[in-house]
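Just one protein chain is left out here, and the rest sit where they should.
Moving on, here comes subunit A:
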Amino acid sequence: MSRQSATTRRGVLRAVGGGAATGLAAGSVRGGTKNVGVGGDRRDGDTVVVNVGFDPATDIGGPDVVRRVATRLVRQFSFDALTVELPRDAVTALRQRPEIRYVETNGTMRTYQQSTVQTIPYGITRIGAQLAREAGITGDGVDVAVIDSGIDSDHPDLQANLGEGRAFVNCRGRPRLCRVAGNRNACKADWDDDDNHGTHCAGVVAAVDNDEGVVGVAPEATLHAVKVIYCAGVGLVSDIAAGIEYVADQGWPVASLSFGSQRPTNLIRDACAYAAEEGVLLVAAAGNGRGRPNTVGFPATLPSVLSVSAVDRSGGFAPFSSTGPRIDITAPGANIRSTVPGGYRQYSGTSMACPHVAGAAALLVSTGLSPAEARERLVGTADDLGLEQIRQGAGLLNVAAALDLDDNL
């Protein structure tokens, strides 16, 4: 199950807040013998995830009793039940409460043991993507091309959203180099990610909204891996141009380009012009020019491309980010947690800011806007952080405002 009403989902998200992910203890909950008063704020580390059913007749009593003892709310159902993490020794007391119908362990305990619990990366809340999620706007089915080092083909937090992949350089296609560079991906697909970078960016765009890992800006968008970067994080201009052309020919509305160089090339200029003409919204990382003047890289300097600088968790300008008159918008890029083959990592760079904007564009396109209209709205509704235009562009990405969700709070 995963479909919940918007109001239910909002309740869950509020309650979960910014809770940190912790490893979950698993196993039987029957052993609890100590009688612990329900309502304490204890957190001794020995916790279990349980499904709790409460009596609707007692009205507000049941859920409140559970919430008070829970260390974390995992899921709220439309019917009278919650999945929560709570101290193991609180189970017995909870079972004895009149408001509680049952306390059960999860049937899929193994899955819980093996996975990390889903946490909401700060970038998602910072840009208002949480509000989109609560309103049920998920970018459902919108095609987003991640023109990068590929996307891990069997990552549990991405797999459900993977569309077609296409390789212009094959996974581990440079065997000698890839023995010493990149990751140890088994390359089940030729567009598989041998570098981590593409999978990380893909997770920012559209990691699945499930019980593990992270969630992306547009958690139901379709991710297309267009592999143009090889295992060392480097791509040849000819491969990149072919990738951009391919995306345009597929008619996909949004492409995320988390790469660049200080040197413009005519081939990529032409490829971007071709894609823009075909209606693709190209979003690119402005580059990591360390705050120095006029360091926006290519292709972010092209007018046809939406150029993204980076800010940190508190909205301060990221010291690594490029600056210059060609910055259109800024987004979170410092210490971003997202997917990599085999797990999750935190990376920094304008590479990480770029897919926040691409995901946001997918959300807008899912509501019926054209890619060009989406671009205009994203720029027009960005939050002024009070930084100079050469740093923040129009300001910090605010997808909730772009979706007109602000007034509904």
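Just so it is clear, a residue touches a chain if its C-beta (ideal position, glycine included) is under 8 Å from a C-beta of that chain, and two chains touch if they have at least 3 such contacts; residues count from 1.
Here, contacts and distances are computed from a predicted model.
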Omitted chain, identified by the protein name its UniProt record gives, among "ABC transporter ATP-binding protein", "siroheme decarboxylase", "Intracellular proteinase inhibitor BsuPI domain-containing protein" or "Rubrerythrin": "Intracellular proteinase inhibitor BsuPI domain-containing protein"
Touch criterion as defined above, residue of A:235, A:253, A:359 or A:395 at the omitted chain: A:235
Of A:75, A:155, A:172 or A:197, the one touching the omitted chain in the full complex: A:197
Candidates A:134, A:148, A:194 or A:383 - the one touching the absent chain: A:148
Selected residue (touches chain absent from view) among A:285, A:361 or A:400: A:285
Chain not shown: contacting residue from A:168, A:191, A:246 or A:259: A:259
On subunit A, residues whose C-beta touches the chain left out of the figure: 148-149, 177, 195, 197, 200, 229, 232-238, 240, 258-261, 263, 265, 268, 285, 287-290, 297, 320, 347-352, 354
